[in-house]
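All protein chains but one are shown in place.
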Amino acid sequence: MKAVRLQATGQLRLCEVEKPAPGPGELLVRVEACGICGTDRHIFHGEFRSKPPVTLGHEFAGIVETVGPGVTDFRPGMRVTGDPNISCGGCEECRRGRVNLCRNLQAIGIHRDGGFADYVCMPQSQAFALPADLDPLHGAFCEPLACCIHGVDLAGLHAGASVIVLGGGVIGLLTLQLARLAGATRLVLVTRSREKRRLAESLGATATADPGDGDVIAHITAADGPLPGGADVVFECAGVTETMQQAPRLARRGGSAVILGVMPQGARIEVEPFDLLFREVRLIASFVNPFTHGRAADLIATGRIKVEPLISRRIGLSEAPDAIINPARGGEIRALVIPGRK
Amino acid sequence: MKAVRLQATGQLRLCEVEKPAPGPGELLVRVEACGICGTDRHIFHGEFRSKPPVTLGHEFAGIVETVGPGVTDFRPGMRVTGDPNISCGGCEECRRGRVNLCRNLQAIGIHRDGGFADYVCMPQSQAFALPADLDPLHGAFCEPLACCIHGVDLAGLHAGASVIVLGGGVIGLLTLQLARLAGATRLVLVTRSREKRRLAESLGATATADPGDGDVIAHITAADGPLPGGADVVFECAGVTETMQQAPRLARRGGSAVILGVMPQGARIEVEPFDLLFREVRLIASFVNPFTHGRAADLIATGRIKVEPLISRRIGLSEAPDAIINPARGGEIRALVIPGRK
Amino acid sequence: MKAVRLQATGQLRLCEVEKPAPGPGELLVRVEACGICGTDRHIFHGEFRSKPPVTLGHEFAGIVETVGPGVTDFRPGMRVTGDPNISCGGCEECRRGRVNLCRNLQAIGIHRDGGFADYVCMPQSQAFALPADLDPLHGAFCEPLACCIHGVDLAGLHAGASVIVLGGGVIGLLTLQLARLAGATRLVLVTRSREKRRLAESLGATATADPGDGDVIAHITAADGPLPGGADVVFECAGVTETMQQAPRLARRGGSAVILGVMPQGARIEVEPFDLLFREVRLIASFVNPFTHGRAADLIATGRIKVEPLISRRIGLSEAPDAIINPARGGEIRALVIPGRK
Partner (left out) sequence: MKAVRLQATGQLRLCEVEKPAPGPGELLVRVEACGICGTDRHIFHGEFRSKPPVTLGHEFAGIVETVGPGVTDFRPGMRVTGDPNISCGGCEECRRGRVNLCRNLQAIGIHRDGGFADYVCMPQSQAFALPADLDPLHGAFCEPLACCIHGVDLAGLHAGASVIVLGGGVIGLLTLQLARLAGATRLVLVTRSREKRRLAESLGATATADPGDGDVIAHITAADGPLPGGADVVFECAGVTETMQQAPRLARRGGSAVILGVMPQGARIEVEPFDLLFREVRLIASFVNPFTHGRAADLIATGRIKVEPLISRRIGLSEAPDAIINPARGGEIRALVIPGRK
């Protein structure tokens, strides 16, 4: 079969490899779609630790082809999405229930072979069923959605809350929809691209802002702005210095800034403690997807979260290395690798 | 009567003023003790807004002398502590229950006459009864304790938690005791003064550290340090750049840093978002004392929180202006103004 | 002016009374609409303590006619809704932030004159602005909605939760809408009346059930039922023995039953502790509207919660005593008293 393999940092290519055989309790899944995420790019550049040689791709879904011994919950032909993050169950963090902080976290597509391939193998405990009649591409969004669900859970939104989302990529647009689903009635999304702002409006944003149009904070929080005084919760989904620093300042008194975006290790931002204290604002980091993948699968399966408009490009395996190595195209939200595609 | 009055920024002096008469629903209280807090110093220097001319002093307790019309819950002769922070009840924040964020917060000793005087007037709704047989000086600690209770509440400590307290002043030493009361079993206090570290050990710290002894973070969180991997909760109680930046780094994976310390308006600290995110650490600001003053009065009344060792100096009203204007003496924890003192 | 006054238990009639004058900090409001609630009936029958002689009516909204001295936030001509529950601010419960449990709770329309009258007086701190272009009848739903918001807050719903609402009255239909707004994606409403079930479906229920159709629990929670295994949260909004006992049994493992319905004092229900324990189900009582009236006003003002279909009858003051004394008509949801109506 074909697989996009990272041989070493900076070396990524399409290879012919042996089709894997599912071990005990494992599923062999024919990949229908696998999303390209910024993390893949970071792995390629060595900014994020992986375990080459390895097939990349951690946002995948597909059809069970065969099952290994002892598999009871899945049968060939079923559509599944895979939670790539395999926690060890035995470390201190796992044993106190903080599985996303597992000290031995193994991720499919990072530490073991992933979904940029014709087939992928995974433990049945990482698989979640999807409906037979679901669009075959939609399951690839379960993984990023599960991360956003964790962030929205941590935010503790109440019915009628106000929200600002910084960044109109996949994470921002899924968080926007989730925040709306979770009760927010005023939602402002900030992103540079005009197309993304239009899309955000069609997905539930009650207002949008262009960071290029001057002082975003003044504009949004002004007495005649869309959210005078700021938002109950600000979601940082861009991962750049500017938005990280804006996030707490855009929160209202008593509000929160939830950080989803990833900045480079070692990079620092500036925060004004006086402002945090007197307005009693908190900063909440949200890391990956503890116990949320099943809920993501359900929300995709039922169509409650729209993912179709987030698909910017559909490519085959042969185009995948280039798409991973190069920066995302302007305005692109998600490029999906479709192994079956010619 | 005598009162220490701020006439204008930078002008503080002992004056002879009219003894006030309690208005409807008010108590006239003979002050037994009133603590000098860093905030008084900031007010004097104009770094913190007040409403001069005004008598300073917001950490006071005393004996009810007379009561105004309509007072039902208090009688002359009762000992009371006053919550200085009067929220308006009508602003948006008050009406959603966030009274500490009241947009019209009026503080006794800052915006209306306070406790550095023979007598102070306050609404009965701000007063809380203390036992007749309590040491007359102890009630002056209810106000700072109530602020620490809020911080410890926000931390959400569980039984068996680990805690680091940065700063061995009144706030740090009260927070230490509260964190222990609230279930922490491993408590490390960091402060420069040797005497304060000794005191912390006698008040429940299981270890202490001197920031002058090299890298505090490495020392505490090392595999053979007192808290390998860091603490469930770090309380920042020093209000300086160094400790603000240490706080999140001293938190363990999945832990929290609670910020109680006040830095100057405009001052900035540096934070590493990558570190917050991958270790899922949160920053929680804790501002004053919403709904906690009664609990503080109870913990002081029952002696569950020790305050006697926090009294460094007892002075009369005539010495108060100097003590407020000048920096706290080395090793000093709290200086109490005792109006009745010669 | 005209007012519907309870002279004593069992004596309710339309009277001519003096138009009140707003005291300091008070508003005089011309009532546009005031809902008749089951509580009014209980008060009439003496099953619920009130303070006759008093004008009933606690679900009101209207236009500010004049303002008393010291009123700053409202002007004549503004539309307002009133939170009827005036907490004292000074009792133990108020001072620890549990204002709905105030030991001296005074309710407009129960302990002081209410909204079944041409005019009502209220403290400005109980008033919340509504838009000038809002339907004049809709503001009367803020009070029940605020109670439902409290219940939904206590439930802690997450995005994608499942919910069962027992009872299709005003409380049930508002809770249904709020639960949906707060993230529930599967919502089953149970009520006897066919019309109410149809209405529930149009307001967001994904399924409904008729308790007359046999075993509701088996029906809903069966493997092929609308919520196999039960719901994350069950809201009891009927206030009868049958639904109270169903509520915890309809909750899924780890789920909650939120009790909003009022049963007569002294009445008892049976609960099976073994079932609660092994399925770890909790029972959460939700009493009135602490800090939620402003959010209710906002959700009505923005039309996020639909109230028009909940208005079953519009009557004048002269018809009000009869409508209060007699049981609600079959299928009736809310009857509104419109003082201006001929």
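Order as written gives the chain letters A, B and C; numbering starts at 1 within each chain.
The rule we apply is simple: a contact is a pair of C-beta atoms (placed from the backbone, for glycine too) under 8 Å apart; a residue touches a chain by one contact, two chains touch by 3 or more.
As the structure is a prediction and not an experimental result, all values here were calculated from the model.
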Contact residue for the chain not shown (choose from B:L28, B:C147 or B:L178): B:L178
Among B:K2, B:R98, B:R295 or B:R334, residue touching the chain not depicted: B:R295
Identified contact with the non-displayed chain, of C:A8, C:A222 or C:A267: C:A267
Sites on chain A contacted by the missing partner chain, in the whole complex: 73, 89-90, 92, 95-97, 99, 124-125, 128, 290-291, 293-295
Interface residues of chain B (partner: the chain not displayed): 149, 152-153, 158-160, 178, 181-183, 185, 295, 298-299, 302, 304
Touching residues on chain C - with respect to the absent chain: 93, 98, 100-101, 244, 253-254, 259, 261-287
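The definition used in the following text is that only the chains that are shown with their structure count from here on.
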Distance from chain B to chain A - Cα centre to Cα centre, in angstrom: 42
Junction residues of chain C - those touching two or more other chains: 295
